[in-house]
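Every protein chain of the complex appears in place save one, which is left out.
To keep things simple, chains are lettered A, B and C as they appear, and every chain counts its residues starting from 1.
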Amino acid sequence: MPNEYIKDFPILQKPMNGKSLVYLDNGATTQKPLSVIQAVDDYYTTFNANPHRGAYDLSVKATEIYEGARETVQKFIGAANSYEVIFTKNATESLNLLAYSYGMNFIESGDEIVISIAEHHSNLVPWQQVAKAKGATLKYIYLDSVGRITQQEIDAKITDKTKIVAVTQVSNVLGIINPIADIVKKAHSVGAIVIVDGAQSVPHFKVDVQALDIDFLVFSGHKMLSPMGIGVLYGKEALLDKMPPFLCGGDMIDYVWEQETTFAPLPAKFEAGTQNVGGAAGLAAAIEYIGKIGFDKIEAIEADLIQYAIPKLKALPYITLYGSDDLSVKTGVIAFNVADIHPHDVSTILDADGVAIRAGHHCAHPLMQYLGVNATCRASLYFYNTREDVDKLIDSLSRVRGVLGYGS
Amino acid sequence: MPNEYIKDFPILQKPMNGKSLVYLDNGATTQKPLSVIQAVDDYYTTFNANPHRGAYDLSVKATEIYEGARETVQKFIGAANSYEVIFTKNATESLNLLAYSYGMNFIESGDEIVISIAEHHSNLVPWQQVAKAKGATLKYIYLDSVGRITQQEIDAKITDKTKIVAVTQVSNVLGIINPIADIVKKAHSVGAIVIVDGAQSVPHFKVDVQALDIDFLVFSGHKMLSPMGIGVLYGKEALLDKMPPFLCGGDMIDYVWEQETTFAPLPAKFEAGTQNVGGAAGLAAAIEYIGKIGFDKIEAIEADLIQYAIPKLKALPYITLYGSDDLSVKTGVIAFNVADIHPHDVSTILDADGVAIRAGHHCAHPLMQYLGVNATCRASLYFYNTREDVDKLIDSLSRVRGVLGYGS
Amino acid sequence: MDLSGVYTEMIAEHNKSGRNKKHLVEPTIVLKGRNPSCGDEISLELKVCNGVIEDAAFTGIGCAISQASTSMMIDLIRGQNVEKAQEFIDTFLGMIKREITDDDDLEILDEAIALKNISNMPARVKCAVLSWHTLESAIKDEK
Partner (left out) sequence: MDLSGVYTEMIAEHNKSGRNKKHLVEPTIVLKGRNPSCGDEISLELKVCNGVIEDAAFTGIGCAISQASTSMMIDLIRGQNVEKAQEFIDTFLGMIKREITDDDDLEILDEAIALKNISNMPARVKCAVLSWHTLESAIKDEK
């Protein structure tokens, strides 16, 4: 099936190991369309200056680009106000900002922080640190046998002691979509706030922060077509307002004296130092590109690919798939193992065919321990992938055991 | 005088307000040569992947580019080991990393932190916060009448109680070069560590961390030709080793269990989450570009421009210059005011002539208070500026008072 | 950008004259307005009796645009009641935000129409509106 988007991605036109690149590591980072690369170039070749700091024309243009990007993000995630959108360098920084500024200040001894066992280390280690520093308890929501969070677990783990629930909307290993609305309902009923890790969801389907009534949302630009070095923290105004600053320095202050400082209002309060304007321009262009395709289309393409891939993978007797394949709770992330073969060898052998997948723990050690595996392979799709890519994956996989001297 | 570098900078070829751009706000951010823009493009069109995480070819290439950039920085600043170079998003993050990870852990009640009154807010507000949180004292080194730090002040302010001396190598307002070697000598003699803010020095002359024996150095890529969103923290191995991590998440861990984590060795320990590989590629290209010109040449050009500019500015009776104009302690940053005219008006009027300077407090409120001014104008040069740029500055300045109805 | 459309004679004149830059003898309201990003600070003094602004003046530092804007505002509101002052504020802010563009609607602003072009200069908008926001806060409780 021809894919009309491939032509927009320069890297997908270039051969890898002599073969055309089958890029199936979109969960790690996506490729960038020309329009994004061009938007960054345009910024540096035409408008580059330090925003907010200059009264001259170029600096005003840089400010417009930067604040325009903030409004683009606002609309994209349905935030009520543009100043509820804070730019960071990636989802990890966004989560650490929350751990330092919210966690370290509003969590007390005896409080409980609830996360899921499927969290990426970036939404796990910061909360371990907060729990340790504050004498709080870090509690885990476990998964059912096919990787889903059940209402029972939600009710069991979120209690009157819970102050923060931090959970990923889509598991970066299993691709399972978590029931955020149910979690928010329960969390708010006990007065806890909800932090949603949207790193694997925001690039793939519409996430509306007001419709979900979530308190914070984090995501990374580089997993949704934009350059590296730009990420987002969304937060409700009332919460962001009561949080102290995280990074201190230029542009986040109102007045500084030798021994005292007053801080600027949102969003500047959380954006110390010179920001990544080129990155913000890239993110805005990425959101525009996604908007032109439309999430309906993106979801349809990804659903078609999973529906095509899963039966083919299941037909290979030596493949073990992890997690539910029920399309109503699954995105285009597929975790699997090949019998007798270590995931790193699988990845190396596929690489020789130009097929890029990921192998390892996917920054989710506790989930690996929970699944009882040391590592897995992971193929993660995006809308520029095709059925042909899936065919090549299957084809290459079917040769893996032979390469290492096993019968099939 | 023709300048052979202008042709490398696309933005300097484009008109601004119908005139060719005279960009004199290099202290805020510099423009980018084509080779830097191209290096970032090449990364995204040919090698983009998440480094460190994949066993496939593209990811290996991304890792090589990223780690190669680290080695380029290492050589550039004369560090002993490449893992002593930590990538951050800007100098501000580097300083906050130090404040959180070093300051919050090794400063105790009664200790003293010494900074200069000329610090940028980014090297000031974080230390205020540490001093407050820890019950330590924040002490200021003041300047002599022409903006210099004297040995007397160094000896008076750095005492047995001093644990951290954090000082800028070049003032971003006055352009004065501080006596880092003398400060290091005194600080080390009392057992204090020295943090050097190299944001305004590293782009302009050779800074060798081992020769200066400094403990930490921070700087921003965007002030030295590279894209925004990439900065550096250099630290001596022994110090970085004993510091706990700052940001937690993916890639900075060895093992994670539900309630415990062990951390990766340097430099990964301080680089949580997906890093800005494109930015690192840009920074490496910027360092290569600077290397091709050579600091001898860069310093010579800047010295020529200041020597040319200062007498011309002094010849205008309504101009007040701030700080020494002794070339042996001065870089191409010139702070001044025009009698009766607010700096913002000066900047707007110059902007109409295509001359971009900065007006305001330059993120240095305490210095403004110390100088007894509300704001100043600042022209800051780089090697792509020319005597013609200076002429246009002077020319435009000589019209400012007239525009606002004052005689000259 | 056409400088003469920004730094008009009228603005230069108001900035230089300092006619309204002084202390009042017995102000009933004194309110500081600040623009942290510029470092500009004005202190607005009003003498309000029975809902009428009998006199007004200001002190403080700022660029020509903020000084002139403040001075023009004071000329406008002196002798007016607070409702009228609010009308001036709404019209002026509307002009700067480009929500009110019709010259007829702006006419009441008199000399302050000279600041219309500031709406094209995002970096300077804050300078022009500082005193008007300060006035708005100052008279809030008088209505």
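Everything below uses one rule, namely that a contact is a pair of C-beta atoms (placed from the backbone, for glycine too) under 8 Å apart; a residue touches a chain by one contact, two chains touch by 3 or more.
Note that the coordinates shown come from a computational prediction; the quantities given were computed from them, not determined experimentally.
> Just list which of the chains on display the missing one touches.
A, B
> In the complete assembly, which of B:60, B:146 or B:293 touches the absent chain?
Going through B:60, B:146 or B:293 one by one, B:60 is the residue touching the chain not shown.
> Can you name the residues of chain B that touch the chain not displayed here?
Interface with the chain not displayed, on the chain B side: 52, 54-57, 59-60, 63-64, 253-255, 264.
> Over the whole complex, note the residues of chain A touching the chain we left out.
17, 341-345, 348-349, 351-352, 360-361, 368, 374-375, 403-406
Note that only the chains that are shown with their structure count from here on.
> Which chain's C-alpha centroid is most distant from that of chain A?
Of all chains, C has its centre farthest from that of chain A.
> Quick check: how many Å separate the C-alpha centres of chain A and chain C?
47
> Would you mind pulling out the distance in Å between where the CA atoms of chain A average out and where those of chain B do?
Here chain A and chain B have centroids separated by 31 Å.
> Identify all positions of chain A at which a residue touches two or more other chains, and write them in rising order.
In chain A, 54-57, 59, 253, 255 touch at least two other chains.
> Could you list which residues of chain C touch at least two other chains?
Correct list: 1, 37, 121, 123-124.
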